[in-house]
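Selected chains from the complex are presented in situ; the others are not included.
Note that the chains take the letters A, B, C and D in the order they are written out, and that residue 1 is the start of every chain.
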């Protein structure tokens, strides 16, 4: 089973969470060691600029997911 | 109730505020501890580059929201 | 009266100035204290990288404004 | 044989991996020495902000690949 079978989601909120997943998977491909990633998460989770940079990645991925879902226009 | 039921807003200004919400939610998912976030906000709110980086995230999210609302073309 | 009644502008130049306004408003929402913002502006206005980062935000917002105005195609 | 014969992929996951490839190829063009790249990878793979910056590049390339595949709309 693929970790990314589709870019479609039922709701905008689920789409935002998929954007978070995409952001984390990019890190995982580069740093496959889960223990190292856990240490790093503790570092950047208490640094304001690190969190902002992570939010930028999420925002970029959310653009992609939102476009793929035509902005959930028909969900309303 | 979802925190993001729709990307649609009545006005451009409400869309800008939704972009701010998206930016903050990405941080919240990564750093769920409200007290830590409050401390960090005080730090970055008095640092010019930190504020600019945060504005970049808002600008990116506003692109998504504005496109989802077809730039509020019919609101005028 | 909204500070952002519309994304439409008469001219490309006015659109660029609206992009500057959007960039500043994102900062204002995060740091509402005008005196703090004034101090910060003096700092980053004399730092090359800070100015470049601010230009990046403006460029991103200008993408949104230009698309909203269909690139002012009929203005020519 | 080109390293980039097409932007099309069978699945979203394969598209994400192509985005990773594009990100690495940009580095390879600038720093062709494989040994230097290997050393650098060890450095940035254990630095949270470096990994986030790399994720930003992947997110940007994934936007391109996803658009090229029309978001794999028919794959579902």
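Keep in mind that, in the parts below, a contact is a pair of C-beta atoms (placed from the backbone, for glycine too) under 8 Å apart; a residue touches a chain by one contact, two chains touch by 3 or more.
The structure presented is a predicted model; accordingly, all values stated were derived computationally and were not measured.
Asker: Total copies in the full assembly, please; the file places 4 of them.
Answerer: If we count every copy in the full complex rather than just the 4 shown, we get 6.
The rule we apply is simple: only the chains that are shown with their structure count from here on.
Asker: Distance from the CA centroid of subunit A to that of subunit D, rounded to the nearest Å?
Answerer: The separation of the two C-alpha centroids amounts to 15 Å.
Asker: How big is the gap, in whole Å, between where the Cα atoms of subunit A centre and where those of subunit C centre?
Answerer: One centre to the other, that is 27 Å.
Asker: Where in subunit D do residues touch at least two different other chains?
Answerer: none
Asker: So which chains actually touch one another? I want all the pairs, not just one.
Answerer: A-B, A-D, B-C
Asker: Quick check: in the complex, which residue numbers of subunit B touch subunit C?
Answerer: Those residues of subunit B that touch subunit C are 11-13, 16-17, 20, 41, 44-49, 51-56, 58-60, 62-63, 66-67, 71-73, 75-76.
Asker: Within their complex, state which residues of subunit B touch subunit A.
Answerer: Per the stated touch rule, the residues are 2-8, 22-23, 25-27, 29-31, 36, 40-41, 43-44, 47, 49-50, 53-54, 56-57, 60-61, 63-64, 67-68.
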